[in-house]
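A protein chain is absent from this complex, but the other protein chains hold their places.
Here is chain A:
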């Protein structure tokens, strides 16, 4: 069984909620990736999303854009990132998920990429510029090596589309919480709770919410309606600032009993 599936099975049995932080590979130098993953695992992350930098990330706001530029400026390549994961994997036991855009994968070669990430110990893949209409381009290769393609559902997806996406999905469903790009938000749309409930009601898979989540209060509130949260921009900001205590506080918010 894939690590992602296994983890969520256990979480369900134990009645726990998931916390998935995002880090940009190569930001601060590739050598720092190991420390970051070790810290996040130890702090209680359920799984970790690892961003692969791309020059033109249209789904990302300024903070993740800049983290990507910092990473690219170090000259880091996808090959080096894959090799780095292979090296770190023995000490990381939680699922690792790559998040990136299509073009770096195409340049690497989709078949080779799928094989290489599997042998290096990656469990899942999120591609924000790959809607279900185009996913055939890569799914056969991923299925072959049992890498789970995590699909996104958004505030714009009508119910039939939610059903189609969650039916195809593997691992978990990524519920995008805003109309927009990544980046911290002070507030969410008032209909977010009913939207998350709707996704929960159609999805055979666990539902994790992400985009904009930035405070322990957000985490607590959103967890009332889904199975976990994904936090990107805020984690990058806190890591930049060296504020590890605040990261722990975000993760600990998932451990509070749900009111």
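To be clear about the criterion, contacts are C-beta pairs under 8 Å (C-beta built on N, C-alpha and C of every residue); 3 or more make two chains touch, one makes a residue touch a chain; residues count from 1.
Following the convention adopted for this analysis, contacts and distances are computed from a predicted model.
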Unshown chain, UniProt name, "Tryptophan synthase beta chain", "CbtA family protein", "Transport permease protein" or "Phosphate ABC transporter ATP-binding protein (PhoT family)"? "Tryptophan synthase beta chain"
Touch assignment to the omitted chain, from A:128, A:206 or A:232, lands on A:128
Among A:8, A:54, A:141 or A:172, exactly one should touch the missing chain; which is it? A:54
So one chain is hidden, and I want to know which residue out of A:31, A:91 or A:107 touches that hidden chain in the complete assembly. A:107
On chain A, where is the contact patch with the chain that was removed from view? 54-56, 58-59, 61, 65, 72, 77-78, 101-108, 128-131, 133-134, 151-158, 161, 165, 176, 178-181
